[in-house]
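For this depiction, one protein chain was excluded, whereas all remaining protein chains were kept in their positions.
When the chains are written out, they are named A and B in that same order, and each has its own residue count from 1.
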């Protein structure tokens, strides 16, 4: 508990002295370089590596969108894949059945996921702590079953899945994913530096105290939840085109909840660049071990995860900040 | 280390590892190398054939067997210059494929289509393999199909029985080797009719392949005048089948057909036995053909019927030698996933040999689509290139198996069709 409180203190007051305020632009600079590299990548690397970078961006998007809600409010949401999956379905149906252009389909994916989150938020956000976490896990599983029910079959084709063919190049999908990543990071940055962001953090630290001080926690939580789901839905909607075939089992697979959480945790929960850093490093690492440790790749990942929790519990960014490699500011 | 698990101990060949530095951003590399006798390691450039298979996750059990099929094929081609039953083709004699040693590059897609797409991109563009073989499962095959179409590399797909991958899509570069899902559980409705059964229940896992199989089964049941008293899917990830089998029992069906994969077959059989349900026919997809089914259930498996793409006692050219080779390499009796892997690789082998080149993809492709042949696995003929279902398997067929007891041991007997049968269909289910 105490580590959490200290961290919040440092992030709230860290921007105090002027040279640190100046240094805090470092985060923006780091991200600008990152985006510049990703923008240039299609001309630098071959298609195989580009498909890896695409997945890196996809996971960064999932991690950053999860962070928008859970990182700031401390509500550990295990229903993220439900929003990704719903976004996938909305987009796939729009393309396969309505012949929508791809960007509209992606937008629709985001909107449907956001609407779904808005509906769920009313009952869900009353629940707290581990109850919230496990209930959201049940929401994800329940969504999968309902999407394959007879009632939804005319729309979702249940277990048969939806094949979809989109005549856009791989580079287009890649740039679109990059644009989504930039959008979610900018939103996180703005949020982290606004009064709303502070209020959200106050929910994480002590929700009751925040309420007593006049913070409308319910409205804030719903807002963060819907925003988080919106980006997850956009990501899912775009990723459906990468897959060109979606079915309930894979669209709602729990690993697309868990892996982004691990990535956020690794990079730094509730930070701006944590999910970017965590998503990038872990997906590259994941890809590396999968190629080198054929049959034990998941166990290797597990060992690293355990070591991480035990030896770097506050995440990479905070670890760097604690050791003075990065300024203590909420802007990173 | 584990990747070498199946390389035999008398291996004198090289295990080749490829580290490809792409841009300095990240190094991705290594693979399971095929089995390359040293004789040509120095002489000719290896022919690198890439595939992604599910070695972990949901499909690991079957993916592993398909992988064994690929590896055995590569071994035989490298040692003999041809695979079993393909000695008479043009351009054989020299070890390897057209004299070049075959090197397999197999990666694990974790039973996940997202990873599968990434892997085929990786194989084609980063590893720059010379040729491709298909992945395991309809789900992954479906997801990677557009990648392969775009790259324009001729690819046989061993284990994708879903017809939806091909139907109406006019695929130009990929062929189906496995008998399509629409021809599942052959003979079931006829046998039921002949014995005067009237009511059938069809239950199936809610995923692409079982649904595909159920659709065809439903049509055949109607055609043969059976009354379908229960027809329902159930969601994936079920761990207890008792409630569903109870429903079947209550429906009064005397024929129970369906299931999904191996777990479904075992689960449904367990539930049927536990509830003391006695239909006249119990017929299940996939599972019955696999040794795990009999090993797990013991005598509870007796007289259950199920279909198989292949059995170890078929007489396709080279099949018996293949069974022997599998036994000495890995121990035990092979089942159809491994034979399917071997057979699909044979289609590629035959197309390449007949084309006399590994570089002219169009020529290889055209031959692959026109070919009418037999592998150790099955018959092979696909819908022609200019048809809407191009690449869909037309010739391959299935047999119906029944678990029977012979000399105190449980065995799979072939009971349908008559020309392939080696035993009588025991009716009713006991």
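Methods note: contacts are C-beta pairs under 8 Å (C-beta built on N, C-alpha and C of every residue); 3 or more make two chains touch, one makes a residue touch a chain.
Assume contacts and distances are computed from a predicted model.
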Review point. The complex has one chain missing from view, so what does its UniProt entry call it, picking from "Xanthine dehydrogenase family protein subunit M", "Nitrile hydratase subunit beta", "ATP synthase subunit c" or "Amino acid/amide ABC transporter membrane protein 1, HAAT family"?
Key: "Amino acid/amide ABC transporter membrane protein 1, HAAT family"
Practice item. Could you tell which one of A:37, A:103 or A:131 touches the chain left off the display? Key: A:131
Review point. Which of B:193, B:275 or B:385 touches the chain that is not shown?
Key: B:275
Point to revise | Identified contact with the non-displayed chain, of A:148, A:244 or A:329 | key: A:148
Point to revise | Contact with the hidden chain (one of B:56, B:92 or B:212) | key: B:56
Practice item. Can you list, in ascending order, the chain A residues touching the missing chain? Key: 1, 3-4, 74, 76, 123-124, 126-131, 133-135, 137-139, 141-142, 145-146, 148-151, 208, 254, 258, 261-262, 265, 269, 295-299, 301-306, 308-310, 313
Review point. If you put the missing chain back, which residues of chain B would it touch?
Key: 2, 56-58, 60-61, 64, 203, 206, 232-235, 237-240, 242-244, 246-247, 250, 262-263, 266-267, 270, 273-276, 292, 295-300
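Simple rule for what comes next: only the chains that are shown with their structure count from here on.
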Practice item. Can you check how far apart chain A and chain B are, centre to centre, with Cα atoms defining each centre and the answer in Å? Key: 37
Exercise for review: Give every residue of chain B touching chain A within the complex, in rising order.
Suggested key: 2-3, 5, 22-23, 25-32, 55-56, 107-108, 110, 112-115, 117-118, 121-127, 139, 142-143, 145-146, 164, 169, 205-208, 210-212, 233, 235-237
Revision key, fill the gap. The residues of chain A that touch chain B in their complex are 44-52, 55, 144-145, 148, 150, 158-161, 163, 165, 239, 242-245, 247-250, 253, 255, 284, 287-288, 290-298
